[in-house]
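First the structure, then my questions, so here it is.
With one protein chain removed, the remaining protein chains of the complex are shown where they sit.
== chain A ==
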Amino acid sequence: MQFTINGQRREADVDVRTTLLDLLREHLALTGSKKGCDHGQCGACTVLVNGRRINSCLTLAVMHQDDEITTIEGLGSPERLHSLQAAFVAHDGYQCGYCTPGQICSAVGMLGEVAAGWGSHVSADLSSPGLNTDEIAERMSGNLCRCAAYPNIRAAIAEVGADHASAAATSARREGVSA
């Protein structure tokens, strides 16, 4: 089977039973994505498929041969950290770090959902949600942290979320659009 992972074509000879998570970890040596529960409950395995966050443990590799898959390894490297990776370091958004790759991939997908105007369970107005602490907690509830580093995880995401919002406002001003 052929896959596109982190912008590269990859090939693997795998059984149809192989989950996307096992493909990444066991066959392609991309061990950044973690296996916590293997049943869609913890979020440690979160990756981006065509830019959307999903649980890679609850889907089959064979179903994703035509998709663009992005893992934590594809978001940034130690030399060139993704803004969320840098924010997790700056805010100490972890203890053991096991949930962190999933938290970061999930947060990237989540900020895209906010930018697309998607509401959440806690949004008073579903058509114009903002991004406050309650929104971050609700939208990230699919990512559990055994170490309960939640306050710092939320702070890291809030910082990048605020940067996103002000960048959007700046470019809107540049184009002469009022926000």
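Here is the rule we use: contacts are C-beta pairs under 8 Å (C-beta built on N, C-alpha and C of every residue); 3 or more make two chains touch, one makes a residue touch a chain; residues count from 1.
In this section, contacts and distances are computed from a predicted model.
A.B. asks: Which choice in "Signal recognition particle protein", "Sarcosine oxidase subunit alpha", "Fe-S cluster assembly protein SufD" or "Xanthine dehydrogenase YagS FAD-binding subunit" gives the name that UniProt lists for the one chain left out?
C.D. replies: "Xanthine dehydrogenase YagS FAD-binding subunit"
A.B. asks: Among A:T71, A:Q85, A:S106 or A:N152, choose the residue that contacts the chain missing from this document, as touch is defined above.
C.D. replies: A:S106
A.B. asks: Identify the residue among A:V62, A:L81 or A:A155 that touches the chain left out of the display.
C.D. replies: Hidden-chain contact among the options goes to A:V62.
A.B. asks: Among the options A:G32, A:G76 or A:G119, which residue touches the chain absent from this view?
C.D. replies: Hidden-chain contact among the options goes to A:G119.
A.B. asks: What is the set of chain A residues that contact the non-displayed chain in the whole complex?
C.D. replies: Contact residues on chain A toward the absent chain are 15-17, 19, 38-40, 43, 46, 52-55, 58-60, 62-63, 106, 109-110, 113, 116-121, 126-127, 137-143.
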